[in-house]
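With one protein chain held back, the other chains of the complex are shown just where they sit.
Order of writing sets the chain letters: A, B and C. Residues in each chain are counted from 1.
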Amino acid sequence: MPINKVVPSFREAVADIPDGATIFLDGFGGPGGMPHFLILALWEHGAKNLTIISNTAGIAMAAGFGMPGGKRYIDHSILIESGQVRKVIASFPVTANPSVLCAAERAWREGKLEIETVPQGTLVERIRAGGAGIPAFYTPTGVGTLLERGKEKRVFNGREYLLETALTADFAFIRAWKADRLGNLVYRGTSRNFNAVMATAARITIAEVDEVVEPGGIDPDHVHTPALYVKRIVVRPPDDTPILAETYEARKRERGRV
Amino acid sequence: MPINKVVPSFREAVADIPDGATIFLDGFGGPGGMPHFLILALWEHGAKNLTIISNTAGIAMAAGFGMPGGKRYIDHSILIESGQVRKVIASFPVTANPSVLCAAERAWREGKLEIETVPQGTLVERIRAGGAGIPAFYTPTGVGTLLERGKEKRVFNGREYLLETALTADFAFIRAWKADRLGNLVYRGTSRNFNAVMATAARITIAEVDEVVEPGGIDPDHVHTPALYVKRIVVRPPDDTPILAETYEARKRERGRV
Amino acid sequence: MPTKQRLDRDGIAMRVAKELPDGAVVNLGIGIPTLVSQYVPEGREILYHSESGVLGCGPLADPGEEDIDLINAGGQFLKKVPGMAFFHSADAFAIMRGGHIDITVLGALQVSERGDLANWLYPERGIGNVGGGMDLAVGAKRVIVAMEHTDKQGRPKIVRECTYPLTARECVSLIVTDLAVLEVVKGKGLLLREIAPGWTPQEVQALTGAPLHIAPDLKEIEL
Partner (left out) sequence: MPTKQRLDRDGIAMRVAKELPDGAVVNLGIGIPTLVSQYVPEGREILYHSESGVLGCGPLADPGEEDIDLINAGGQFLKKVPGMAFFHSADAFAIMRGGHIDITVLGALQVSERGDLANWLYPERGIGNVGGGMDLAVGAKRVIVAMEHTDKQGRPKIVRECTYPLTARECVSLIVTDLAVLEVVKGKGLLLREIAPGWTPQEVQALTGAPLHIAPDLKEIEL
């Protein structure tokens, strides 16, 4: 049977996510790499007690990071607001401006959310290690700082390093540009960032894409994520109304969900 | 001043390689990824006491690996034959057929060459670590085999792993398809293999390419090796006569070099 | 009773081909394993991975069409087919070590009753090509060995303890030979599941260096 990983709806793509799942989620910050429709589907699905591993804890919605004039998109803040998230592992958990609180900082202040702060390079390397079968590695990053607490320190060639362990997840929510039905992915520009790494380290990687092309429609020299890493593909609708922050606010009121 | 890394000749590209240097050299096996002209230039340059780190110890010339009918190209065997190499670190040090001896196996049997055999995945991961500032990592590969000798063993989540350390080199000889003057590189097909990794872990990376294009001539989404890794670029001549095995044999006789 | 026969190399490959489910990610080693792909039934789509840095390998290139930038791990030339993806070697091995290969089919010098695999070094040569075999053996979700049941001198290649240097310990789950299909059962040993036409379990046991448990539903190998 021809391989065809395209799933007809975002709802179906996330239907089997259980309470307590760990989820990789890109979003370097701005909307380019953010799997908005998957996030919205997970909000509607309602799975609870989630652990989210992401570069940020959802700051774009609060701070407008990387968003061109006017439009505001949802991000993982909506999962935190709805109380679905137990813990976030992130590099940028809060906004740059202490007076602008994102949902994560609010929940953290109220004791409702655990946040683990990890240097960005260490975070992404731990994810790469998770995908590459490397259980642990040493890094110079963080030595002599608060973040070395509880970590093994070791000297190689006269320099100190910390031992860091691999991160994996049950699901990865990926935002890509094009896919073929086999699962090969290409990203656009700086939206590749965490997406291409997270795709390698989850049990089930779900890609939200702009377009599905025929096999051969992506030059094999240009593939960023080889097909084997991707289990499900869902195509974004051309209309982005559902993921606009205003739509979310309206729906939230409608459903009485906070 | 506009950055321009193109060097006019292979001779100049290798002129500063000192005796005792460590050199990364691709060649997954066949001629596609092999920097033939750089190898030939190093043979003519004559630097001695070299350490070569490569997937093979030079088996294509002896065994014809990955070569289409008729043509035979040189490989790093010529540096071993000429006695320039002290040590090879490789994954495939010998040919598949014990009765076909490559230069490395001959030299090793005569006690003239040290060979360190490393599993292929560990070899390339050690090189990646060298380029990525990771001094050491743990891997399951090699546990319970001869190759675990002398290596630290450690258990993570109930499974045993070996500690492996990073590899770096003084020079990397890279074979790419296209470059721009800034040093951005693209490879073709399976010839990317070790090249794209070795390019990241040497003090001086020298790329042997088919073509130099203007900046912008390579789509930024398609770059395989970003410019910062490349120090020198040399263009292969359209005529491959100099790198044919027969030409080398003739030159060798001419110069009385073995 | 049918005539006693040993499967030939293609026969072994045919039997292994039945183990590859639709949609699987598969890496085929050099030798008999390479033959497997041509016996996968039409219409079953498999994603073949090669250490040379490619996923989605198709058939071998036709003579005259060889491209030096499109080879498999054995140095054979591949046809360019739609849906391929190329990557560098660190990524190629991250795929293997990271557990993303569903099945690998490897040749062997010896396999032990616990599934230890030896396939890289002839001690008498003193040096060998470790290649990517160790990474495959520890990384693939399922390791199938495809080999002759006995070596050129007629000695068993399936043994209690490997005497050749190991590639990895306790990694093999299925052994397909010219005489039998054997499952390695964790903590129990070897289970004889299928047998070549005309052979008895006793005859196969005599050519095997480790004790065999006979499956209650022992069958003749069908190709």
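Quick note on the criterion: a contact is a pair of C-beta atoms (placed from the backbone, for glycine too) under 8 Å apart; a residue touches a chain by one contact, two chains touch by 3 or more.
Keep in mind that what you see is a predicted model, and the values were worked out from it rather than measured.
K.L.:
For the full complex, can you list every visible chain touched by the one that's not shown?
P.N.:
The omitted chain makes contact with A, B across the full complex.
K.L.:
For the chain not shown, which residue from B:V6, B:L163 or B:L182 touches it across the whole complex?
P.N.:
Result: among the candidates, B:L182 touches the missing chain.
K.L.:
Which of these touches the unseen chain: A:I78, A:I127 or A:L182?
P.N.:
In the complete complex, the chain left out is touched by residue A:I127.
K.L.:
Please pick, from A:K5, A:H76 or A:H224, the residue that touches the omitted chain in the full complex.
P.N.:
Missing-chain contact among the listed residues: A:H224.
K.L.:
Applying the definition given at the start, please give the residues of chain A touching the unseen chain.
P.N.:
On the chain A side, contact with the omitted chain comes from 28-33, 55, 65-69, 91-94, 96, 98, 105, 108, 115, 117-122, 124-125, 127-128, 139-147, 177, 187-197, 224.
K.L.:
Quickly run down the residues of chain B that touch the omitted chain.
P.N.:
Against the left-out chain, chain B lists 1-3, 128, 130-134, 180, 182, 184, 200-201, 214-218, 220-221, 223, 226-229.
Everything that follows uses one rule, which is that only the chains that are shown with their structure count from here on.
K.L.:
Tell me, please, which chain's centre (mean of its C-alpha atoms) is farthest from the centre of chain B?
P.N.:
A
K.L.:
So the centre of each chain is just the mean of its C-alpha atoms; given that, what is the distance between chain A and chain C in Å?
P.N.:
Distance between chain centres, rounded to whole Å: 37 Å.
K.L.:
As a quick test, compute the distance in whole Å between the mean CA positions of chain B and chain C.
P.N.:
30
K.L.:
Spell out, as numbers or ranges, the residues of chain C touching 2 or more other chains.
P.N.:
54, 86-87, 93-94, 96-97, 138-139
K.L.:
Return the residues of chain A touching two or more other chains; collapse runs of consecutive numbers into ranges.
P.N.:
Within chain A, the residues that touch at least two other chains are 132-134, 220-221.
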